[in-house]
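A short worksheet on the structure shown next.
Shown here: the complex without one of its protein chains, the others still in place.
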Amino acid sequence: MTNPLLEVKNLRTHFHTERGRVTAVDDVSFSIAPGEIVGVVGESGCGKSVTSQSIMRLFDEKRLVEYEGDILFNNESILHMPQKRMQKIRGNDMSMIFQDPISSLNPVYTVGDQIAETIRLHQKVTKKQAHQKAVEMLRLTGIPAPEKRVNEFPHQLSGGMQQRVMIAMALSCQPSLLIADEPTTALDVTIQAQILDLIRDLNKDMGMAVMFITHDLGVVSELCSKVIVMYLGEIVEITDTESLFTNPLHPYTKGLIQSIPQLDGDRKDSLPVIEGTVPSLDQVPNACRFSTRCPFADELCKQEHPVLEHDRDEKHVRCWHYKKIG
Amino acid sequence: MALLKKEASFTQEMRSFRQRQKKLLLRRFSSSSLFVTGAIIFFLLLVLAFIGPLVIPYGPVEMEVANRLQAPSMSHLLGTDEFGRDLLSRIAHGAQVSLWVGLAVTVITSFLGLVIGLYSSYYRVLDHVLMRISDGLMSIPGVLLAIALMAALGPSTTNVIIALSIVFTPNIARVVRSSALVIKEQTYIEAMHAQGASSFRIIWKHIAPNTISPLIVQATFIFAETIITEAALSFLGVGIPAPDPSWGNILYDGKLLVFQAWWMVVFPGIMIVLSVLGLNLLGDGLRDVIDPHATKGKK
Partner (left out) sequence: MFAYIIKRILSLIPVLFVVSVVIFSIIHITPGDPAAIILGQEATQEQIESLSEQLGLNEPIIEQYTNWVMGALTGDLGTSYFMRETVEEAIINHLGPTLSLAIFAEIFALIIAIPIGIIAAYRRGSWLDQSLMGISLLGMAVPSFILGLLLMLFVGVQLQWLPIGGYAPLSDGLFTHLKFLILPAISLGAIQAALVARMTRASMLEVLNSNYIKTARAKGVVERRVILKHAFRNAFLPILTVIGQSFGTLIVGAVVTETIFNIPGIGQLIINSVERRDYPVIQGVVLIVTFIYVFINLIVDLLYGVIDPRVRLDKK
């Protein structure tokens, strides 16, 4: 990992809300190598979506949000560059797909128009060429009869098709990074599998890196090589997928793994769950953030905030006692 | 914004969430500048209408031929009209007329609208009949219907009240009906049925109270509408008949004298604008406080 594609350094994202400033992403650092698929997991509200949208700089920076830290993309700092230059990167070098495809597509334009718009924004091509390219992209994402579909409106397609359109749109300029924010959550299980296959295939064929945000560990195991676990705005663990399942270090990660139902498990036992509820972001404890729910928490955990420690083999963990718990 | 709300609130337990909502509501009420401004303007209007006539040394129809068309001065603060009548006094009495008509129409339409809205939300067949009638009435533009009704009934204050009540009742009935329909679908209403509660009891004891807040908000706007429409009717010469002072009447005279007496146009005009503004603010403020969902788009 000598030359990462994306490097997030001590990112903090603060929101200005009615109740004051809320820090949704707190001191997050990680990197993604070219062509790599990295999973970001955590419960809803852990800041994974906010992280991804901070990377894309999609929040309203005039009124809503304030960033700290830095993000390097291709060794260029993008977090504080003018929006004008950022617009040239978005959709071109890095692009994004979202959870709910029907609401993410503009209802009043045909899917072809929407894909062609992306192409024409970043490449000097004629309308006709862009339209041609849109058809090709639709074909690439496995949409049958793309010549016909290209002129349809989003609501005429099924959910899976809509997500394929989103993918076609996101990849139409061959970006080097695709951020996928829970792209399969709103879809049926069979469709989910198809979309995952598609993303994996496209990753192989086109070589773009993928930052895959999900709360579904099953998806992570199928797709990702590296996993970032987030809890309450912080990274608590970074590890490779293999170790995530065989040797999770952080108690929260352990909890997540244990709560996956096992097919061969004893059905009489109830599934272990993580006790308690996630505190609100404006009530973050000035200590280990997981200490309110951690079965191993002691006085130290409740008083001191642990740092993200660098373990052997590219593993990071934020826990006072991970060696002891082991 | 939606995302932010999700981020911030999903983790809270429902109870603490509700408590916060309640606190927010109280804070909104006292700090709703719309509501407070509207209430102050409306209060000043009341003072003018009811204290004004007691302290103003001229009667509204008292003529002083020597002082015709006087510009505003110390003796006649807002000037006099073509018969030498004191404009301030006429405007204060006009305020009484406007408030009386507004109040009467608001009370009548609220009552009729409440009954019609509740019963049509409850009985399907009745609903079809009543809503077609209200569709019909609402598709005749309000001012025109009022003019036509006044033409038939003849100009008088009572007839203005009758005509405007006919014009605005469907409006209130709609609002009541739509909120009543929502309540009617709730499970606890079905449970009431199952327990054998009478329809009368369900309608008045359980559905009606839930329709009151939207009704009050709407009634405030109807009050404002009534003031405008009454002034317009009187201005057109089909509202409150001549010797009685009404803002619309004064404007009618003012228009004829627009070259000589600007004050006869400007002051009643300002009065109408202020009272409508006050009532609109009051209504907006009430809606913000009582029914925050309705203003979601605005913020």
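The letters A and B name the chains in turn, as written, and every chain counts its residues from 1.
In this section, a contact is a pair of C-beta atoms (placed from the backbone, for glycine too) under 8 Å apart; a residue touches a chain by one contact, two chains touch by 3 or more.
For clarity, every value in this text was computed on a predicted model and none was experimentally measured.
Visitor: Out of B:L78, B:M192, B:V217 or B:V276, which touches the unshown chain?
Guide: Touches the omitted chain: B:V276.
Visitor: Out of A:L11, A:M96, A:M161 or A:C301, which residue would touch the omitted chain in the full complex?
Guide: In the full complex, the listed residue that touches the missing chain is A:M96.
Visitor: Check each of B:L137, B:L181 or B:I216 against the chain that is not shown and name the one that touches it.
Guide: With B:L137, B:L181 or B:I216 as choices, the missing chain is touched by B:L137.
Visitor: List the residues of chain A that touch the chain left out of this view.
Guide: So the residues of chain A touching the missing chain come out as 53, 56, 58, 63, 83-84, 87-92, 95-96, 98, 100, 103-108, 117-118, 121-122, 153, 155-156, 166, 169-170.
Visitor: For chain B, which residues touch the unseen chain?
Guide: These residues touch the chain not displayed: 1-2, 132-133, 135-137, 139-145, 147-154, 224, 228, 231-232, 235-238, 251, 254-255, 258-259, 262, 265-266, 269, 272-273, 276-277, 280-281, 296-298.
Just so we're on the same page, only the chains that are shown with their structure count from here on.
Visitor: Take the average of all CA coordinates in chain A, do the same for chain B, and state the distance between these two points in whole angstrom.
Guide: 52
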